[in-house]
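Left out: one protein chain. Kept in place: all the others.
Letters A and B name the chains as they come in the text, with residue numbers starting at 1 for each one.
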Amino acid sequence: MNKDKVGKNTEAANQKEDLVEKFTRVSDKFTTAKKTYGLSDRTFMFFFLLPSLFILLFLVGYPFITLIKSGFYNFSVLRAATPPKFIGVENFSFILTDPFTWERFIFTGKFVILNVLVQFLLGIGIAYLLQKNFRGRSLVLTLILMPMMLCPIVVGLFWKYMFNTEWGIVNYILALFGMGKVEWLARENVSVYSVIIVDTWMWTPFMILLALAAFTAIPKYLYEAAEIDRASSWFKFRHITLPLSAPVLIIAVLFRMIDSIKAFDLIYTLTGGGPGSATQTLSFDLYKRAFQYFYTGEASAYGVILLLVIMSLSLIFIRYLNRLAAQNMRR
Amino acid sequence: MSRVKLENLKKHYGNVKAVDGIDLQVENGSFVVLLGPSGCGKTTTLRCIAGLEIPTEGKIYFDERDVTGLSPSERNVGMVFQFYALYPHMSVLENITFPLRACRVPPRKIEEKVKEVVQIFQLKNLLKYKASILPPGDQQRVALARAVVREPNVLLLDEPLSALDEKFREEMRSELGKLQKRIGITTVYVTHDQREAMALGDVIVVMRDGLILQTGSPQELYEHPNSVFVGNFLGTPGMNFVECVYEENSLVLKGTDYRLKLHRPDLIDVLKDYQSREFIMGIRPEYVHIDGEAVNGGLLLEVIAIEPAGRYRLVDFLVGEKIFRVRTDWGLSLVAGQKVWARVREDKVCIFDRDNGMAIVS
Partner (left out) sequence: MLELRNISKVFGDIVAVDGLNLEVQDGEFFVILGPTGAGKTTTLRIVMGLEKPDAGEVYYDGQEITHVAPPLRNFAFMFESHNLYPVLNVYDNLAFPLRSPLFRVPEDEVRRRVESVAKELHITHLLKRKVSHLSGGEQQRVALGRALVRKPRIYILDEPISSLDYKLREELQTEFKRIHEEYGITILSATHDNISAMAMASRIGIMEHGRIIQVGSPREVYIDPANVSVARIIGAPSMNFLECNLGDDKLVIKDSHDFFFRVKLETVRLLEEKLRGGDRILVGIWPENVLVSGSTGEAWMKAVVENVEYHGAEKFVNLNLGGWPIKALLTDDFVPKHGSEVFVSLPEESLYFFYVDSGMRIYAN
C-alpha cells in the first residue's frame, strides 16, 4: 500500500471521530429542544382549524338545526308573539298530500330533465368543437363563458324584454322570417320552454367549461394510438373521449341538476312563476310559502323535504361515480 | 409487410431542427434500431414514419408508394408507444380488438385474429383485466399484440422497454427479438440503450443532433466505429480513449512514457502524416490484456477499482488523467492498489482525429 492510501485512511479515521463527537452534541441539543416547544404538530393543526370550525358551526350547524326544529311547529315569523305550537309531522303530511305540491314536483322534474339534457348535449358538442386549436380560440372561449359571469337577476330582466310579445327582439327577428308572434312568457305551455332557453343560454358555458377540462385531460397519445389503429373521429369520441371524461361529465350534470332543482332567481325575474303557477319550481313554491304567505313552519318542513330529495339524487350520482372508479381499479 | 425508405427527411420546429436530412432504407422484414441520446431526433423520425408528424421536407416511401402526406390511418402501421398508450378504461381484450373494431372487421374474423395473437403473446389469462391495472411487463405485451393484430406494413416501437425493471427488461428484450424473427415483420425500433440496440438490431442507425452518424450491423459498429461518439456510446462500457502522438513507428500515450510499437501497415501508412500531431487512440475494454508479471511491450498500471459483472469483471486503471477500463475474466487475482502489466491488442486499435472526433482508422 502506498503513502497516499495510508493518508486517506487516517483522514477517514479522523472523520469518524468527528462524527462521534457531532452525534453526542446533537443528542444534547435534542433534549433541550424538547422542553422549549410544548406543542406537537397535531395540536398546531387543531388550533389552525379551530376558527373555521366555529364559523362552520354557526353558519351551517345552527340554522340547520333550527330549520329541522321549526318543521315540527305551527309557526309564522309574522306572529312572533304567539309561541310556536308543536304539531308533530303535520306540516310534512300536509305538504306531501297537497296535490299542488305534486304538480310542482312533476313540473320541476320535467324542467330539470329537459334543462340538463339540452345543456349537456350542447355543452359537450361545443366543447368538442373548441378542443381544436384555431385562430381566436381564446376570444371565442371568453365570449362563450360570458353569460355565466352575469347576475341571474339581470339575465332574467333582459330576456324578459327580449321575449316581450309586442316589441321584444325575439319576435321581431321571427317576424323577419315571416313567422307569427309567440307569447313567450304569457302562455302556459310556451313559458316553460322560454325558461329553459334562458337557463340554457346562461349555464351551458358551465357544461362547456367542465367538458373542455375533461377532454383536455385525456392524454394526447391515446388519440395518437387510436389514429394509428385507424379509428374514425366518431369511433374515437365514442370509445375514448366519452368514457374517459365520464367522471367529470357526471359531476357537471350533478351540479346542473342540483342547480335546476333549486332554480329560483332567473324564474323570479323572468316570469314571476307565471303565468298562473306554470313555471313555479319546487323552490319557487317554497319561496312563496316562506316569504309571501309566511307559513314559516310549513316552509321549513318543505325545505327539509327538498333537501332530502337533492341529497338522495346526489347519492345516486356519487354511487355511480364510485362504481366507475371501482371498475377502473378492479383486477 | 413493406420496405421503408426515407429520403432527405427533415422536421423542423421553428428554429429547432429535430431531424435534419435523413436517408434510410429499412429492408423488408428486417429489424432496424434508431439509437441515440435524448434529443437526437430518433423519436421524431419514428413519428414521421408513423404519420403522426408531417415532415418539413423529404419523402417517405412504403415499398414504391409515397406515403409522405398520408395520415396514420392510411398507412397501416402498428406502433407501441413509450408508455404503451393502452386505452386505460378498456379491458385487454377490448384493447386488442380496438384496431379491428375501428375498421369494422366482422366479428368472426376478429375472433380468429384475437385467438392468434393471444397465442403468440400468451395473453389468455389477462384478457378480462383492465389494461391500466396490469404491471408494465404485461402492458407491454398487450401493446405489442394491439400493434400487430391488424398485420400492419411496419411495426414501430418507441422505447418500449424503458418503463421496465432492469432484469425484466433483459428478459423482454430477448422475447422481443425472438418474436420479431418469428413473425418476420419489418420493424423500426427507437432506443437510447445501446444494449437493446446491439441485442435486437439487424441494422443500427446511430443518430445525433438530427443526423445519422453511422449505419451498420451491430458488429460493424462495435468493431469499426466511425467516431469517438459511436465508440463511446456503444459497448458495456464504451471504448477507452487516450490521446497519443506518433513517433518512430510507435504510439506514445500522453501522460505516460508507454510506447506501443506498431506493425500494422495501414496504421503506419496513415499516421505518417500525423507526425508530432496529437490524435486519439481508442481500444475496447476486452482488447487490453493484463498480466501480473512484466511482459514485453507492456504498460505498468495501478488498479484503482474492480467492478464485478458476473462471469467477468471490469478493472479500472488511470492512464494519464483518464479512467481506462479493462474487461477480464477471474483468472488473475487482483486488488485495488496492485500494479499490473497491460498490453493493447494492436489489431483492434482505432485512431480518431482529436479535433472533430471522427475516425481516421477504425
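Heads up, the rule we're going with is that a contact is a pair of C-beta atoms (placed from the backbone, for glycine too) under 8 Å apart; a residue touches a chain by one contact, two chains touch by 3 or more.
Computed from a predicted model, the values in this text were never measured in an experiment.
Enquirer: For the chain left off this view, which of B:129, B:168, B:274 or B:341 is in contact with it?
Expert: Selected residue, touching the omitted chain: B:168.
Enquirer: In the whole complex, not just what's shown, which of B:5, B:47 or B:327 touches the removed chain?
Expert: B:327
Enquirer: Sort through B:70, B:314 or B:358 and give me the one touching the missing partner chain.
Expert: Missing-chain contact among the listed residues: B:314.
Enquirer: Consider the whole complex, including the chain that is not shown, and state which of B:116, B:209 or B:286 touches that chain.
Expert: B:286
Enquirer: List every residue of subunit B that touches the chain not included in the displayed model.
Expert: 37-38, 165-168, 170-171, 173-174, 177-178, 180-182, 192-195, 198-200, 218-219, 222, 232-238, 284-286, 304-305, 307-311, 314, 316, 323, 325, 327, 330, 336
Assume only the chains that are shown with their structure count from here on.
Enquirer: Using the touch definition from the top, list the residues of subunit A that touch subunit B in their complex.
Expert: 1-2, 5, 219, 221-222, 224-232, 235, 239-240, 243-244, 327-331
Enquirer: Spell out the part of subunit B that touches subunit A in their complex, as residue ranges.
Expert: Residues of subunit B touching subunit A: 50-52, 71-73, 76-79, 81, 83, 85-90, 98-99, 101-103, 129-130, 132-133, 146-147, 150, 337.
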